[in-house]
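Let me begin by presenting the structure, written as structure tokens, before commenting on it.
One protein chain omitted, others in place.
Now for chain A:
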Amino acid sequence: MSRSRRLPHLLALFATAVLALAACGSGGPAAGGGEQKGGKLVVYGALHENEMARLLKAFEERSGIKTEFVRLSAGEIVARVQAEKAKPTGDVVLGGPSENHQALALGGMLQPYDSPVAKDYDKRFYDPGHAWHGFYVGALALAVNTERWKEEMKGRPIPKTWDELLDPALKDKLVVARPDSSGTAYNFVATQIFRLGEAQAWDFIKKFDTTVAHYTDSGAAPARMAGAGEYPLAIAFGHDILKPIEAGYPLEIVFPQDTGFEVGAVSIVKGGPNTESAKKFVDWMLGREAGQLHTDLSKRVSIRKDVAVPDGAVPLDQLKLVDFDVQWAAQNRDKVLRAWGERVGG
């Protein structure tokens, strides 16, 4: 009977799979945390998927330390690290505005580490307690799809200020991310609060909701959507707009007056499974080699003087920035998000 021979085939297949799984699993993060010899460094990253993959590959080659990562938006990382507080499974939080890192630091969830590489860094770019260190800066900007704008808005001038975005003619013309999941969008909401004061800021955000066609999860996605012509306008960090421009999308960057900015940071999760490897990673990430690679991949402006400003990027000192209080933004994150959820909610 030819049938009876099928089952052994399947059994063999299964046995192979189990063995392979066991082989893979042995390198994975074990439950319980603590220091492990030779464990894989687990990175929660808010950078773009392919930037993460390439950066970590370079780190693996340089250090011999194996890595694993998940790409999440900055707010999602905050939620995840908070959720795992009792049993951290991540080691490093890579990227995303520093107010998100600071929110974790306030909750006692980051491991302070005074990296020797950051010795001569400007004080603005790291937490005084060394809970996080910045490695890039960027300002919020408006991405305008010039082709689509011409088609749809018929000679209307491109908006140059935040307040011009409340124009009823712009109804459903703009995409931006949700502040609970995206660090970019939280930076945007906080910027309005610093610019207008709390009460008026909520007025602005409520009216602004009419301009928004829809809210995405990731802060960089709106720039790509506007780039692809799905919407004429998007709000994102300047570097996230520069990337689709380089890919050939017809976008123009506008930095409104009193715009917000981020210090993109890296930090170590307290009690993560591989804290020693995490320190090595932070040292590497803050160094020149990673700084250059990261800027090449992402068009973000490095805080290192020895990494050239990428073509088309605008250094922060040439912009009129809002007085951005990272500490306030970190302390009031939950409150602001709840208020946003009640008033707008995506």
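Assume a contact is a pair of C-beta atoms (placed from the backbone, for glycine too) under 8 Å apart; a residue touches a chain by one contact, two chains touch by 3 or more; residues count from 1.
Operating definition for what follows: contacts and distances are computed from a predicted model.
Peer 1: Given the choices "Cytochrome c-type biogenesis protein", "L-lactate dehydrogenase complex protein LldE", "Iron ABC transporter permease" or "ATP synthase gamma chain", state the protein name listed in UniProt for the chain not shown.
Peer 2: Checked against "Cytochrome c-type biogenesis protein", "L-lactate dehydrogenase complex protein LldE", "Iron ABC transporter permease" or "ATP synthase gamma chain": the hidden chain maps to "Iron ABC transporter permease".
Peer 1: From the list A:Trp202, A:Tyr249 or A:Phe324, pick the residue that touches the absent chain.
Peer 2: Checking the options A:Trp202, A:Tyr249 or A:Phe324, the one contacting the hidden chain is A:Tyr249.
Peer 1: Out of A:Tyr215, A:Phe237, A:Phe281 or A:Phe324, which residue would touch the omitted chain in the full complex?
Peer 2: A:Tyr215
Peer 1: With the missing chain put back, which residues of chain A would touch it? List them for me.
Peer 2: Residues of chain A in contact with the hidden chain: 2-4, 6-7, 9-10, 13-14, 17-18, 20-21, 24-25, 27-29, 31, 40, 42-44, 48-50, 53-54, 57, 68-72, 75-76, 79-80, 82-84, 86-87, 89-90, 151, 178, 180-181, 212-218, 220-221, 224-225, 227-231, 247-250, 337, 341-342, 345-346.
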